[in-house]
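The complex is shown incomplete by one protein chain, all other protein chains being positioned as in the whole.
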Amino acid sequence: METISKDQVMHTVAAMCDIIIKNEVPFCELDSVAGDGDFGMSLAKGFKQIQAQWAELETDDIGAFLKSCGMVITEHCGGASGPIWGSAFRGMGKSAQDKATLNLIELGEMLQAAVDAIQKRGGAKLGDKTLLDALIPLVESIKLSAAAQSALLPAFQEAAKAAVEGAEKTKLITATKGRASYVGERSINFPDAGATAIGVIATELLMQ
Amino acid sequence: METISKDQVMHTVAAMCDIIIKNEVPFCELDSVAGDGDFGMSLAKGFKQIQAQWAELETDDIGAFLKSCGMVITEHCGGASGPIWGSAFRGMGKSAQDKATLNLIELGEMLQAAVDAIQKRGGAKLGDKTLLDALIPLVESIKLSAAAQSALLPAFQEAAKAAVEGAEKTKLITATKGRASYVGERSINFPDAGATAIGVIATELLMQ
Amino acid sequence: MKKLINTPETLVVEMCEGMVKAHPEHLAFNAKHKIVTRKQPNKQKVSLISGGGSGHEPAHAGFVGKGMLDAAVCGDVFASPSTIQVYNAILQTQSEAGTLLIVKNYSGDCMNFDAAAEMAEEDDDIKVARVYVNDDVAVKDSLYTVGRRGVAGTILVHKIAGAAAEEGRDLAGVKAVAEKTIANVRSMGFALTSCTVPAKGSPTFTLADDEIEFGVGIHGEPGIVREKLTSATDLAYRLVEAICADLPFVAGDEVALLVNGFGGTPLQELYLFNLAVSHELEARELKIHRTLVGNYMTAIDMAGASVTLLRLDDELKALLDAPADTPALKV
Partner (left out) sequence: MKKLINTPETLVVEMCEGMVKAHPEHLAFNAKHKIVTRKQPNKQKVSLISGGGSGHEPAHAGFVGKGMLDAAVCGDVFASPSTIQVYNAILQTQSEAGTLLIVKNYSGDCMNFDAAAEMAEEDDDIKVARVYVNDDVAVKDSLYTVGRRGVAGTILVHKIAGAAAEEGRDLAGVKAVAEKTIANVRSMGFALTSCTVPAKGSPTFTLADDEIEFGVGIHGEPGIVREKLTSATDLAYRLVEAICADLPFVAGDEVALLVNGFGGTPLQELYLFNLAVSHELEARELKIHRTLVGNYMTAIDMAGASVTLLRLDDELKALLDAPADTPALKV
């Protein structure tokens, strides 16, 4: 079975930093419609810090690396993004503890741990118009590919597609719960910022 | 020698009330150029109150009447106008104490008492770009007419003319002392608000 | 944007340092984690921590001091501080009696304060309790919250919980009285102008020359209705009406009144508004035990005001009247 190495994981996070920093302003704009317009800024703050502290991050294994990324995010991102992305990375870190490589099954488990951590922290579920609406389909797609013993590349392609579709669908949701619920009608026709960001990140990672 | 009765004095003050109230806005505008634009309002406040308290004013003699007008002004006018106009009226009240009539000599003395009271209160002199620049020429003209044993009407006409001319001349003064001195150059070409008001009041009184 | 600042990036740290410079004998500042604490901590009593996004000055750092908070954690303007910032505040003010976090009910704040509390409990065995202030009666759910927003009533929670902690109550006792305060406090406000977030540089929303936003939040979030500006008397009536109906406050109740400015409204107007509000309360036979008028929980430079009512019993009255010595509130 194909596996992902620790270096590949690190390379992926480094690429995520670039993508998130590059998209700082567009991500803010996505959050302006029904949010307070700071999503891109909040998120970039953490990933800029990951770049800055890159040499000091733990690199013993995949778990230690992801956990230390999570700590940086938890320290430097405020707002809702800090705890959501921070606990996602720390959750993945726990799942990938002591691992030097990940196969597709393990990747699916690790991403599921991110979803669980986010849900534990924020209490949202599928359909609440949050980034989970892109992340959960992405994780489900990876798990299906793993069950089907797919190769990595097509699995990633399917997963990115699922994320983008999930994000797209958030347009149709009038937020009924949580942060966007007050603006109600005003949130319809606009996708959720966090969900869209997941789609964008997944897609752009494929191109690297 | 012709004299002015207590009733005529009271009639004159009543007319002053009308003139000042009618000119509230124009007098404010005069004060806007180099002042703070409240002169008409401040002055009208006192004379409106004289109208309102008309029945309660003392009327034993000319002095008592003018003094009680001065008290109303001193109570109800703030800013610079309160003490200036208030002490002018109280000064005239003292000068005309116990008098039932005034001849032109006594009128000159009484008006001089107003000038003295204003100078005692505010420390300004002729040429400082204040209402004294209209009031002093007016008083001097009355005194000259009295010395020449003039009849009342022509004396009043001369006096009003002197006041208007005095006010007009304040245009040429760059305030060198006092309130308008800071705006300096900006005050030139504009007459002093208080001086202009004296000219306007004297002129309009003649028409009544 | 016309502001007396250097750069938006350095604003929060410069502001906190300027505050500590003004109160050097009372306050200390941890610049790394943007935590303002008492200079002389009292490690015997329950530690009280609050905070949130900056832009609500004097909240929250202005209420650090004897009889109120032990620490205020300062986020960026209108953004919750990070979990680690809050966690460090818990560590820094750790007390044997435990720690109470007073959180305004916004999802970012709740998640970060909650996560920090769990960290401190799990990793450091610190007892950490939490209360969530949600006093705004204007809207049930808003842009940034699940449930009602926490606004100016938070100051009264600081005051009462602070007094309870100062008199030596245990963590459960301080938490209970904080929750009692939250259960009895209600607020509502309106804006005459928008605020301007420094990093954005332009107003958050736009009102016509004769328009107000009625029911506005302390981040310039929309309220109930945008309408024509009316008199102070009318606005007082409508805020008091909405607030009283909500709890409800009824004839005979004793209350604390907070007439709070949003930052851009001068004291002249706030005092005048206080008269109108007091008349409204008197007309409803509410007894005003104590009044606070001023800028307590602001929305940067927004013009406008809010009214907060707290229903009092003997316990709350005694705690409200207990001494406090902080930069922004001395009793």
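Of note:
Residue numbering begins at 1 within each chain, and the chains themselves are lettered A, B and C in the order written.
Basically, a residue touches a chain if its C-beta (ideal position, glycine included) is under 8 Å from a C-beta of that chain, and two chains touch if they have at least 3 such contacts.
These numbers come from a predicted model, not from an experiment.
Considering the complete complex, the chain that is not shown touches B, C.
Within the complete assembly, C:263 is the residue of C:65, C:81 or C:263 that touches the hidden chain. Per the touch definition above, the residue from C:243, C:293 or C:310 contacting the chain not shown is C:293. Interface note for the absent chain: among B:84, B:102 or B:135, the touching residue is B:84.
Considering the complete assembly, subunit B touches the hidden chain via residues 34-38, 41-42, 71, 74-84, 86-87, 121-123, 177-183.
Mapped onto subunit C, the interface with the missing chain covers residues 2-6, 11, 14-19, 21-24, 54-55, 57-58, 62, 192-193, 209-210, 229, 231-233, 235, 259, 263-276, 278, 288, 291-293, 295, 298, 300-301, 303-305, 330.
In the analysis below, only the chains that are shown with their structure count from here on.
Taken as a contact graph, with one node per protein chain and an edge wherever two chains touch, the assembly fits none of the named shapes, being neither a line, a ring, a star nor a complete graph.
Summed over C-beta pairs in contact, the chain pair with the top total is A-C. Rounded to whole angstrom units, the spacing between the C-alpha centres of subunit A and subunit B is 82. Centre-to-centre spacing of subunit A and subunit C amounts to 33 Å, using the average Cα coordinate of each chain.
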